[in-house]
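Missing here is one protein chain; the remaining ones are kept as they sit in the complex.
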Amino acid sequence: MTQRRSHQIGTGLFILLGFTALGYLATQTTSLANYRQGPTYALKARFTNIGQLKLRAPVKVAGVRIGSVTDIQLEPDRLEALVTLAVDRRFNQLPDDSAASVFTSGLLGDQYVALKPGGSPDMFKDGDEIILTQSSVQLEELIGKYLVGSGDSPARKPEEAKPADPAPATPDPATH
Amino acid sequence: MSEKRDSGSRLGDGLAQVGALGLFLLQVLAAIPRSLRYFAETVRQIFFVGAMSLVIIITCGLFIGLVLGLQLYEVLSRFGSTASVGTVVAIALYRELGPVITALLFAGRAGTSITAEIGLMRATDQLAAMEMMAVDPMAYVVAPRFLAGIVAMPLLACIFNALAIFGSHLVAVSWLGLDNGTFWSNMTGAVDVWTDVMNGVWKSAVFGAVVTLVATFQGYTTAPTSEGVAYATTRTVVYSSILTLVIDFLMTAFLM
Partner (left out) sequence: MSAISTSHTDELVRIRGLRTQLGSKVIFDGVDLDIPRGRVTAIMGPSGTGKTTLLRHITGQLVPDAGEIVVDGHDLSKLDRNALFDLRERIGYLFQNSALLTDFSVFENVAFPLRQHARLPEELVRNVVLMKLQAVGLRGAAELMPAELSGGMARRVALARAIVRDPTLLIYDEPFVGLDPIALNQVVKLIRVLNETLGLTSIVVAHELSAVSRVSDEIYLLAAGRVAAHGTPQELVRGATDWTRQFFGGEADGPVPFHYPARDYAADLGFAQVRP
C-alpha cells in the first residue's frame, strides 16, 4: 500500500513536470511571449513598401527586440503604409532622428522593423512619427535589377545579390 | 517446410499481423470504459511508463539540443543567419524531432518493458488467472497501459523539447556567443503555439498510443515461452518504430 502511494506521488510529480515543460514551451518560446509585455508607447512610421511585414512582427534595435508591430494601415490619400509600433517603455531613450527600416531576418527569414538610433538630443515620445524610413528590400527586385543591369551568368546570381543588399541581412553581433 | 513457401507467405503474415493489430485496437478501445474503475492502475502505469523514462528522455534531450545548436550555428553562419538558430531548433523540435525521437526512445524504454511484463503474465498464466477471477485483463492490464502511454508521451516530449532548447541555448549563446536577446526574440517571433507546439503535442499523443498498442499487443499474443517473450520484445521495438515513422509521415502530409 505504501508502495502504491509512492507511485501516486511519483505520477503526480511527473505530470506536474510535464505540464511545467509544456507551459514553458508554450508561453516563453512562442509568439505568446510577445503578448505578455510591460507598458509600451506607440510610434508611427510610413513606408512606401512593407514587403511581407506582419502584425506582431518584432521591432528591434541592434538586433534586440524592443517591441512589436501593432497595426498596419494603408493611407488612402498618400497610398503609403502606416505602421504603428509598440515599444517597451524601458527603451525610452530613442533619439527622435532614428531611422526605421523593414528588414528580413537572414536571407529568407521573417521581416521585422529595425530602428537605427540617430544623434539628436531629443527623444521620441508616445505617438511620435518616425520621419526617416526605408522600405523593405525585395529580393526579387534586386535580382531583377541585377539581371537587367549586367546580364551576367545567372549561376553567380546569389553571390552577387548579397553585396548589393543595402544593409547586412542580419544585425547579428556574432558575425560582425 | 520449404524455405520458398515461408518467404512467400511472409507478406500474408505481415498483413495478418496488421489486421490482428487493428482488431486488438478495437478491443482495447472497447475495454477503456470498463478500465475506468481501475483508475489507480492507470496512475501506477503512468508512473512506470512516464516517470521511469525520465532519465533517458532528459539525457537525450539535452544532448540532441547541444548537437543541434552546434550544427545549426555552423550551417546558418554560412548564410549569415545565425540569429535563427533558436527558431530553427524550436520549430524542428516541436514539429518533428521532439515527438519522433521521444517515441523511439519510449519504444525502447517503456515499450519493451510493457511487452516483457505482459508476455510473462501470459506465459505464467497470470492473464488466465485474472480471467478466472472474473477480472478482464483487457480492462485491467492492457487499457491502463494504453491510456498511460497516451498521457505520458506528450509530457515526455515536452520535457525532451525543453531540455533540447536549453541545450541549444547553452551552445549558441553561452558558448558560441550569439546574443541572448537575438536567440529568444527570433524564436518567439516565428514559433506559434498552435501550429508548432500543440501540433507536436497531438502527434506525440498519437505516437504514445501507437507504441503502447504495439507493445501490449505483442505481449498479449506472445508465444508463452521465454523465447517467445524475447522475440515479442524485439518485435515491439521494430514494429512500433516503423509504425511511428509511417504514421508521422501520414499525419504530417494529410492532417497538418
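Each chain gets a letter, A and B, in the order it is written, and its residues are counted from 1.
We take it that contacts are C-beta pairs under 8 Å (C-beta built on N, C-alpha and C of every residue); 3 or more make two chains touch, one makes a residue touch a chain.
Everything quoted here is computed from the prediction, not taken from an experiment.
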(request) Could you tell me which of the visible chains the hidden chain touches? (result) B
(message) Considering the complete complex, identify which of B:L26, B:M133 or B:A253 is in touch with the unshown chain.
(response) B:M133
(message) Using the document's definition of touch, tell me which of B:S9, B:T124, B:T234 or B:T252 contacts the absent chain.
(response) B:T124
(message) If the hidden chain were put back, which residues of chain B would touch it?
(response) 120-121, 124-126, 128-136
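Definition applied: only the chains that are shown with their structure count from here on.
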(request) Starting from the mean Cα coordinates of chain A and chain B, work out the distance between those two points in Å. (result) 36
(request) Within their complex, state which residues of chain B touch chain A. (result) 40, 43-44, 46-48, 50-51, 54, 76-77, 79-84, 86-87, 90, 94, 151-152, 154-156, 158-159, 161-162, 165, 176-179, 181-182, 184-193, 196-198, 201
(message) Applying the document's contact rule, which stretches of chain A touch chain B when the two form their complex?
(response) 4, 7-8, 10-11, 13-15, 17-19, 21-22, 24-26, 28-34, 56-58, 60, 63-65, 105-107, 109-110, 112, 168-170, 172-175
